[in-house]
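One protein chain omitted, others in place.
For subunit A:
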Amino acid sequence: MDGEELTEQETALYDRQIRVWGADAQRRLSKSHILVCGMKGTVAEFCKNIVLAGVGSVTLVDDRIVTDESLSANFLILPHENHYNGKTLAEVCCDSLKEFNHMVHVAVETGDISTFGVEFFEKFDAVIISCCSLGKKKLINQKCRKLSKRVAFYTVECRGSCGEMFVDLLDYKYSKKKLEETIECQIEYPSFEEAISVPWRALPRRVSKLYFAMRVIEQFEDVEGRNPGETTIADLPGVLKLRKELCETNVQY
């Protein structure tokens, strides 16, 4: 939030959104750095939106090689063999995303980031994780939480027409306008691990049943060593069995 002003180019390009969130927010966006892991449907959408918004940089992580399957829900991948042959998802998406906004630096990072040191995450202001095992999500969240700087942590998982997003903003201070007043508020976010460990009976009644379904599948994939999204109809008996167990454990009085 220093006195640096937006350039003429930024003002012209971002005019309509500056009218939504203000020039100050736009300045802060331009200085922020985002890490994104797992380039599938929702995350591709997110990347499009965050690049259009004008962040400082977006770093993509996904070493999986592009296949026909990848094309299904990802408009960042153009179905031309030459375009994606042999490349990783991150590489192909990086090329496309750059086009959306030349003022955003889009780059690729390779490797299993859950094994990277804490200092790697310090470079970022927000980390978005998808298509990742339960264990890795917890690890990355923990690393983010170890830093003195706030690194926001998000996970997102979509299964068919259902989706779930988790947010950890750590110790979050914000202001809220109520009528003429501005109130200072604060929320302490739980870690990912803490959040999903809350016994089910302790949760509010109106929590969507989708939450529980997601926990069951998540647990199943973790126990069976599957990649996220690799549970199929053949696994149904196993999943239902686990559901029964979890319900019993969690709902017991």
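Observations on the model:
Basically, a contact is a pair of C-beta atoms (placed from the backbone, for glycine too) under 8 Å apart; a residue touches a chain by one contact, two chains touch by 3 or more; residues count from 1.
What we mean here is this: contacts and distances are computed from a predicted model.
Between the names "SUMO-activating enzyme subunit", "Prolactin receptor", "4-hydroxy-3-methoxy-5-polyprenylbenzoate decarboxylase" or "ResB-like domain-containing protein", the one given in UniProt for the chain missing from this structure view is "SUMO-activating enzyme subunit".
Contact with the omitted chain, checked across A:Gly86, A:Gly117, A:Gly160 or A:Gly225, is made by A:Gly160. The missing chain lies against subunit A, touching residues 5, 11-21, 23, 41, 45, 48-49, 52-54, 69, 71-73, 75-79, 99-102, 159-162, 178-179, 206, 208-210, 213, 217, 229, 231-233, 235-236, 239.
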